[in-house]
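A short write-up of the structure that comes next.
One protein chain is absent from this view; the other protein chains keep their places.
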Amino acid sequence: MRSRIQLAAVTILTLTATVACGGSGTSPSSGEAATARGPINIWYSNNAQEVAWGKQMVEAWNSAHPTESVSAQEIPAGQTSEAVISASITAGNAPCLIYNTSPAAVPNFQAQGGLVSLGDFPDGASYIGTRTGGTAEQYKSPDGTFYQLPWKSNPVMIFYNKAVFTKAGISTTDPPLSSYEDFLATAKKLVSSGAAKYAIYPSPSSQFFQPWFDFYPMYAAESGGKQLVENKKATFDSDAGKAVAGFWQQLYAQNLAGKEAYTGDSFADGTAAMASVGPWAIAAYKGKVDWGVASVPTRAGGSGDQAATFSDAKNVAMYTACKNRGTAWDFLKFSTSAEQDGKLLEMTGQMPLRQNLEQQYAAYFTANPQYKTFAAKTAHVVEVPNVPASVEMWQAFRDAWSKSVIFGKEAPDKALSEAAAKINGLVK
Amino acid sequence: MARTWRRTTVLVIGALAFLFPFYYMIVGSLQQRSDTSVGGALPHPGNLSLHNYSQINAAISLGQTLLNSIVFTAGVVLGTVVFGVLAGYALAQLHYRGRGTLFAAMLLLQVIPFQLLIIPLYVQIVRGYGLADSYLGMILPFAINSTAVFVFRQYFLQVPADLFDAARIDGASELRILRSVALPLVRPALLTATLMTFIGPWNEFLWPFLVTKQHDKQPLAVALANYISTTAASATNPYGAILAGAVVLAAPAVALFIAFQRHFVSTDLGSGVKG
Partner (left out) sequence: MTRRRAAAGTFGRQPVGLLLSAPYAVFIVAVFAYPLGLAVWMSFHTYIFTAPGVSVPRPFVGFDNYTAVLSDPAVRQAFLNILIFLVLNVPLTVVLSLALATALNAAIPFRTFFRVSYYVPYVTASVAVVGVWLFLFGSGGLVNHALGAAAPSPSWLINEGWAMPSIAIYVTWKQLGFFILLYLAALQNVPKELYEAAAVDGASKWRSFLAVTVPGVRPATTLVTLLAIITGANLFTEPYLLTNGGGPNGRSASPVLLMYQRGVEQGHPDVAAAIGVLLVVGVLLIAGLQRILDRD
């Protein structure tokens, strides 16, 4: 018995010692790495269209720069990708650039010491400012520097199913969707006429990013472009936030929006008459749904094209495991140049976060008018706040939302106040 | 007679309850347009096609991913069947120093959720052992399935000790006893554990996905998951595509079971000790 205890004690001590010593290996120091050149590795999303864009972009670079070749791999977009990136930061084998970095994950990656400050490069901040304009400010980290390059956005708008609307006897050229009152009335009509089972069906899941597709776009519109948190204080415990929550609570209480898990795409299946998505959905719904698009509603209605919405942006970040950062920065500039941004637009339909988008690619938008509405919106997008504990903050919000708005267990006003208090504690 | 009929009826009802979801999956995977109504449970000749399957075939390289799955799974099954059986037997029938500790460790390993270990495990395997993007890196955490070891131990325990004593008196070595006496008697348990060990890595998504980004090393589960998360959204019948993928993944496991289940017959254990 005593020997067994001794054995256990020795094992625990050895394990603790191994752990306490920590891992070995270091990241390249920023000074020398910023100018180093050579082959680099990148990751991008495995969405078929983005892969096609990525491949042609890498080929174009590689043929012009044989000594600084770029090798690319795909990682799926979605929540698992954050786990993968976090793990590879910890293991020290992250690639130089990841064309799939979620702005909400940037604070965590930064805290892990995984991101390279783009301010290390002499033209870092100026390049970003020139390309993206004023919207770029939202992407700065609390210390005022850029740890991500704002790349592309998918402004969230309301898609509606023209066939279902016709069946319910609602106009498809100018559907009454701009004010909460109108939207609710339309929703009721859609469901009671039997044209669709639900008016709109955002995922009721409790994952931290779900508010980005139900609450946040409408909050951005109603509050005139406010982020969830500004100056280290929650902003949503306000008239605007409460109005949005009250509106959604009506939708759920009257069973106009679904509360259960749904497998598949409810809009594509015709189960829901509307969906709140971005332009990536155009390719997904082609041939399946005859759709129209409208801005997200506001309480009073009428702001239309000028109303803000959520950006659903995906950005590019440079990771500290990168040795040849000089090449990486040049490649990053190449892949976000006017030419490549244009190709991105053509091949994927997603909006590069570039100022004067409509004017720059006027030919494309003339040929593809259905994307024009989205292009106009890119000037009015609101991003998730770049604050520490950002994921925790969104989770706290979602839990309060779920409890009060979706399941009606608590008054939304009270739930929002409690969430705001909690979040203020998290982001200070 | 009445009792047999009653039992058969219960079994049939049960079998239908168990099979219905799988049947629905197959019907759903064959649907060209998604039909989520109650009527959709019955196959409509006009709505049936192998389209979802051909889309999968076009999107992922079935041959390469199948090969990767086989290598990954075979590595795990081999490690478990060889070393796990040895350990299970030792834990059950042999008395040696450290047996208790090992048993406790085996139990502990099963109780610990994988999500708790995943990032340090990744660092260990990728940085500590440098096994990123390799089959060995994929196999290593699963190499010897602790649940299988537990199963082996329990079934070796069921073998009466007298049999072993008889063999020992006859002068046989422990290894010989294991091979000639113990193993044949626990064959159904071995098969169960092998089947169970097969399912784990065959369906495993997160670990291979973490360890390798190279397309040519990704197993079928990962390729299907990737396909589902991206291409499926633009497929004609996204949910049907998911179902088709699941059917493709499940088919080999079911086939294996059908092949092996005939070994689940009595071994007439009692007669070994008589006389």
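Order of writing sets the chain letters: A and B. Residues in each chain are counted from 1.
Simple rule for what comes next: a residue touches a chain if its C-beta (ideal position, glycine included) is under 8 Å from a C-beta of that chain, and two chains touch if they have at least 3 such contacts.
Since we're looking at a predicted model, the values are computed, not measured.
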{"item": "Touching residue (missing chain; options A:N108, A:N161, A:T235 or A:T336)", "value": "A:N108"}
{"item": "Contact partner of the left-out chain, one of A:T145, A:S203 or A:S337", "value": "A:S203"}
{"item": "From A:A64, A:A261 or A:A363, residue that would touch the chain that is not displayed", "value": "A:A261"}
{"item": "Hidden partner chain, residues of subunit A it touches", "value": "11-12, 15-16, 18-20, 23-27, 79, 82-83, 86, 89-92, 94, 108, 111-114, 197, 203-208, 259-264, 320-321, 389, 391-392, 395, 399, 402-403, 407, 409"}
{"item": "Contact set of subunit B toward the excluded chain (per top definition)", "value": "3-4, 7-8, 10-11, 14-22, 24-25, 28, 36, 38, 79, 83-84, 86-87, 89-91, 94-99, 102, 105-121, 124-125, 127-128, 140-141, 143-144, 147, 149-151, 154-155, 157-159, 173-175, 178, 185-186, 188-189, 191-192, 195-196, 199, 203, 221, 228, 239, 242-243, 245-247, 249-250, 253-254, 257-258, 261-262, 264-270"}
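Basically, only the chains that are shown with their structure count from here on.
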{"item": "Subunit A-facing residues of subunit B, complex", "value": "34, 36, 98, 100-101, 118-119, 122-123, 126-128, 132, 206, 209-210, 213-215, 225-226, 229-231, 233-234, 236, 238-239, 242"}
{"item": "Residues of subunit A touching subunit B in the complex", "value": "4, 7-8, 23, 25, 43, 45-48, 73-78, 80, 83-84, 86-87, 90-93, 263-265, 268-269, 271, 283-284, 286, 288"}
